[in-house]
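All protein chains but one are shown at their positions in the complex.
In this document, chain identifiers A, B and C correspond to the written order of the chains, with residue numbering beginning at 1 in each.
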Amino acid sequence: MGEIDNGTVDLSSMDEVFEQYSEEQGALIPILQKAQNTYGWLPGDVLELIAERLGVSPGQVYGVATFYAQFYLEEQGRHILKLCDGTACHVRGTPILVTAMEDGMNIRPGETSEDGELTMEIVYCLGSCALAPVAVLDEQVMGRMRPQMIVRRVEKHIASAKKATEA
Amino acid sequence: MHTTLPFPNEADPTVNDPQHKCIAVCMGTGCTSSQSAQLHQTLREELDEHNLNGEIEVRRTGCFGFCEQGPIVVVSPGETFYTEVKPRSAETIVEQHVLGNQPVERLLYHDPTSDATVEKWHEIGFYGKQQRILLDNSGIIDPENIGHYLAREGYQALHQVLSEMTPEQVIEEVTESGLRGRGGAGFPTGVKWGFARKTQKWPKYVICNADEGDPGAFMDRSVLEGDPHAVIEGMIIAGFAIGAQAGYIYCRAEYPLAIKRLRVALEQTRELGLLGDNILGSDFSFDITIKEGAGAFVCGEETALMASIQGERGQPWPRPPYPAVSGLWKQPSNVNNVKSYAFVPRIIHKGAEWFSSVGTEGSPGTAVFALTGNVNRTGLIEVPMGITLREIIYDVGGGIPGGKKFKAVQTGGPLGGCLPEEYLDIPVDFDSLQEAGSVMGSGGMVIADEATCMVEFAKFFTKFVCDESCGKCPPCRIGSTRMLEALERITEGEGTPEDLDEIYWLADGMQQGSLCALGQLAPAPVISTLRHFEDEYRAHIEEERCPAGKCQALITFEIVADLCPGCMVCARNCASNAISGEKGEPHVIDPELCERCGLCEAVCNFDAVIVK
Amino acid sequence: MTNSIADIAENSQCIFIIGSNTTEQHPVIGTKIRQAKRHPESIEGRHRGAKLIVADPRRIDIADYADLHLQHEPGTDIALLNGLMHVILREGWHDEGFIAERTEGFDEMKEIVEKYTPEVASEITGVPAGDIEEAARMMAENRPGTLLYAMGITQHTVGVANVMSCANLQMLLGNMGVAGGGVNPLRGQNNVQGACDLGGLPNVYSGYQKVTDAAVQEKFENAWGVPLSGEMGLTVTEMLDAAEAGDVRCLYVIGENPMVSDPDLNHVRYSLQQTDFIVVQDLFFTETSEFADVVLPAASFVEKEGTFTNTERRIQRVHKAIDAPGEAQSDSWIVAELAKRMVALGAATLDEDAPHAGWDYATPADVMDEINALTPIYAGITYRRLEEGAQLQWPVPNEQHPGTPILHVGEFSRGLGRFAAVDHVPPAELPDDEYPLMLTTGRVLYHWHGGEMTHRARNLEAMYPEALVEINPKDAHNAGIEDGELMKVTSRRGEIVAKAQVTDRVEPGLIFSTFHFADSAANFLTNPALDPQAKIPEYKVCAVRVENAVAGRRQGNLIGQ
Partner (left out) sequence: MCVVSVEKARGLQTACTTPVAEGMIVETESEAACETRQFVLEMLLTDHPNDCMTCEVNGDCKLQDLVYDYGVEWPEPNGRRHVYPIDPDPNPFVFIDLNKCILCSRCVRACEEIQNRDVWSFAFRGFETKLVAGTDQPMLDARCESCGQCVAYCPVGALYDKMSVGLGRPNQVEKVRTTCSYCGVGCNFDLNVRNGEIVRVTSAEDAPVNGMALCVKGRYGYDYVHHRDRLTRPLVRAKWLPDVEERVTEGEWTLVEVAEKRAEPTVSGNGAIAGDAFIETDWGTALDVVAGKFAKEKQAQGGDAFSVFASAKCTNEENYLFSKFTRQVLGTNSIDHCARL
């Protein structure tokens, strides 16, 4: 039985969210979205709090949170790389980008690197098909990616972010 | 039949003035991905520097459709069309074109098929066979400026509906136009509205399906980003027609820009009294809420979509009862696609006859496609129904790049089918595509060239369905996995002829035994490729050979010594250390060590790595 | 119960639970109430979504499902009910037609209730006045409404007045004699209803025929062939007092365990020690058996035939599934054997011509025949009908009668329904400086009564292996008690040591304990003060103090004697 990792989180940040959706019917999904914006993922404590405040069962919240691809039930890397494998990107080379990342950074789709820096995931279509293949690193869209570029771009991005925090 | 809205001063007539001085910068997702926002900013700064900001407008527009060439900039008067404009080119545009009145040659579009440089927007081949009636505002107006939409006769239809028409007349007009649902199934929109109108139960809901989930499709996103008011106006009219007071737009969360533009547009309509209580002084009240999806393809299915709005797992419900009788919160609901709603104001304003004069008898109007894949000009296109696939691929799309051969066109997304060359001359409309074994779908059109392995292609779609199956019906939940396994066996060289029988059997069971379109249509890409490319399947099974050279288990890589300059890039990238050779000397791949990942082929700048 | 379980589940629009931890003590009724409350459409498609109001000093499980939880202080039920009635009268929500046609005593009742403004009621009960108003409105707007209660209402020195007060409320709303209405006591034990129905009470023969009624006495004398006493017998608590005084010399205890279930166990122990001869008949060697002279092994319910009567007066069959272990025998066999032996010894002289004098019964059906003949409310309940699947709720006056799912339809059994004017009287013992906390007692889901059975059901015991005392975090903090630590609870009568369960299910000032565990049974602490009429002890309120028990003093149950 997969226990959820209940990292300690400040639950009071959710008060505002509940306030905002107090009148709205069927607000579970937007509340989960806001919670994920707040914490970066959905800790077990937060799921239980949402269940309690919405008067639904924890199971329903968990069922919804695991149904939708958007929600993370595990802590994510500091940086997130999304590789689009929509049809257009697929025929234009996303699989080879995955290979390049696997070989170059030793990370597989759906995984977070051991140092917690990077999470890589495959997504279906970001709607930027004309720029295929597309990768999104944090918020930054990178079109027409090539295998030799992607590893470099990701490494550079992580390194400069590290430098910025250290400074 | 011309009516005046109660706020004539809000309209900004400059959008209709060909002499208006304007630099239009595309701010669709495609172009913003290529830094068009910075470009817009730089252009403003450049103009500032020359004190021209009051004289020349820098306009943020929606998608021009030619996303591949983005960022797109159009300078007016004159509609000079610039492509792939980098922020650093802003200075040149301002100094050379605006001040010097001299088009910037190097930024103009160079047509690879005709080898000519094209200056004007509408002279580009990409637009030649297009007929933009749904996208007629995209690229022209600033989608965040309601004044632009109003100047383009926006909300005239709504005004007309509220002041002159009964709900029944609206439904009749839409029915008359022959508009068929653009979400894929092609059900007549007017008839659907009629059902929802007939149900005597309130409240009722108008729902816009903007959960564009097909991989390789972005039509709805572009419409929402480029012309959000058209969708909103269509929804309000639908609300009036069926007797609803509330609407929902269910939009993919992956489309943050579309959501932002919708929010801005909704705010503006509320301010002008076009949404809310007593719209335009009538006794009709209506408002719209945006619901963001959370990443589930199945929520594009209307009942799953409603379950998701209710905050539940996006699992479809059985129909009947249909949404028109019992939908969202068990109330009568009308679900249409983004494009269907966006067509409505145009149909009301210009008349059913005008609309049905475009396209074919069975499928009036235009079709919007996201043309992508192995084609020269990719992007968003709008063509009249009845155009042939060949015209789309070769005239609009400019053919197959790299001198490769066309192999198949895939329409309808993961629930559609693949058509080979012999179908290129069929007309594109709901019925013809279905007859040919594919579907219109929501508008994804992906071109595959000869280097595409059709078995692998089918496997890709099946994998997608496996990932996106909601898990409710065993035929889809388990059947899609078994289908994927059969395809995996084939691509790994372990397939048997019986696997093909199993695929047909699984396809039939999934189609019969699944509740929703996802399960029912999921086998379509496999079955259509199997039907049209059986030879390729058999080559995998009987000869253990992948004719397209894609399936790793069935190919080997070699380096052509004559072409290899010994640059060492492949050796550096090879994770299994299978490539050896001295710098400056041709390299060699050790087939024993090679894992056939294909990275060497992808990184080689000299095409020296080949597949055997 | 005046109404039946299914009727409440399907028809009540407002369910008012007071003094019943329904989901733990009558779990299946609790389930049905949750269904009635939660589902806008029941599974069969009827309109549901009943309102649910729970009045209980603790935040019990079903309170989580309620529209409104009135957390009143223990022993203030009358004040709460009078407050509700005050609002109903003030707003004119009472059922005037029903009151005029079917009841008497309204004016006297009204006079008392008038004093209980929501503010006055709030002052006594601790329930916000606004909640009292809201509850009254909910009851008025959602009719028919039902009222359910259990020991939380009866186990007080004002138990009878509490019950009458409940009846007042339901008559005021016109909720009597209708589907979905009624005053419904939930009976605690599987056959407590049957034991009462069949004469297991000191004041009545079977079917509530009074021992003091000469005609009744004559009827039974003729039937049993022996002169009978016309005086009321002793109640359980009186028996122990009489034993202590030496008046009662022999106790015959059948399937009961007063050494766990009676109040003030130190007193019970003393009384039993004083008794000359005690016979205990049970499945197990119980705490009471310690004091027995003879212990007789009885058969369990799976080892015999018979009938049980449930809380809604429904008579149902019990079937034998297996043989009793060893030489254990059914209680009916044992008592019949004793009777025959005593008659043989000349202890009773029976008129052999009397139709029901003898003790030769071949089967329980033979006993039921005798019950049919002598008990009007059971007259039509025969094994033949039960085996055929008839669903019978008494009264069933003859063999053609279909049974009575709802009582008091059209007319009360006494004619007019009587409003009783009842005033709030505080519990017999309230907290003071020496004993500053209030103790209330009850039960938990996994155990049942004295625990003779559930402690020996291995997984029930595993789920709840030791006594826990619920205490509010504030009080726990004050007493230096952490969750899970042993705490000592002391009253004027004794002390127990048990693990603390620190929880906000109880308010500050109140602690809760069960009596399921003999070693730390709450009944060492409880007050034996009785309701003057029903002779029911005040289990629900007594004054105690708590302290952190020194580690290692687990067996502290008898220290305070």
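Going forward, a contact is a pair of C-beta atoms (placed from the backbone, for glycine too) under 8 Å apart; a residue touches a chain by one contact, two chains touch by 3 or more.
Because the structure is predicted, anything quoted here is derived from the model rather than measured.
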| item | value |
| --- | --- |
| Displayed chains contacted by the hidden chain, counting the whole assembly | A, B, C |
| Candidate in contact with the missing chain, chosen from C:M85, C:V211 or C:V546 | C:V211 |
| Hidden partner chain, touching residue among C:E91, C:D293, C:E466 or C:E482 | C:D293 |
| Among C:G188, C:P397 or C:P436, residue touching the chain not depicted | C:G188 |
| Chain not shown: contacting residue from C:D95, C:D282 or C:E495 | C:D282 |
| Those residues of chain A which, in the complete complex, touch the missing chain | 1-4, 44, 47-48, 56-63, 66-67 |
| Contact set of chain B toward the excluded chain (per top definition) | 296, 313, 317-321, 466-471, 474-475, 477-482, 485, 508-509, 512-513, 515, 520 |
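The rule we apply is simple: only the chains that are shown with their structure count from here on.
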| item | value |
| --- | --- |
| Chain centre separation (chain B, chain C; CA means) in Å | 70 |
| For chain A paired with chain B, centre-to-centre distance based on mean C-alpha positions, whole Å | 24 |
| Geometric centre distance via CA averages, chain C-chain A, whole Å | 57 |
| Multi-chain contact sites of chain B, meaning residues that touch two or more partners | none |
| Set of chain C residues in contact with two or more other chains | none |
| For the chain B and chain A complex, residues of the former touching the latter | 29-30, 32-34, 67-68, 70, 212-218, 221, 253-255, 291-297, 308-314, 329, 370, 372-374, 378-380, 410, 413-414, 444, 446, 448, 452, 457, 460-461, 464, 467-468, 470, 569, 573-575, 597-599, 602-603 |
| Touching residues on chain A, where the partner in the complex is chain B | 25-30, 32-33, 60, 63-64, 67-71, 85-93, 95-96, 99-100, 102-104, 123-132, 134, 141-143, 146-148 |
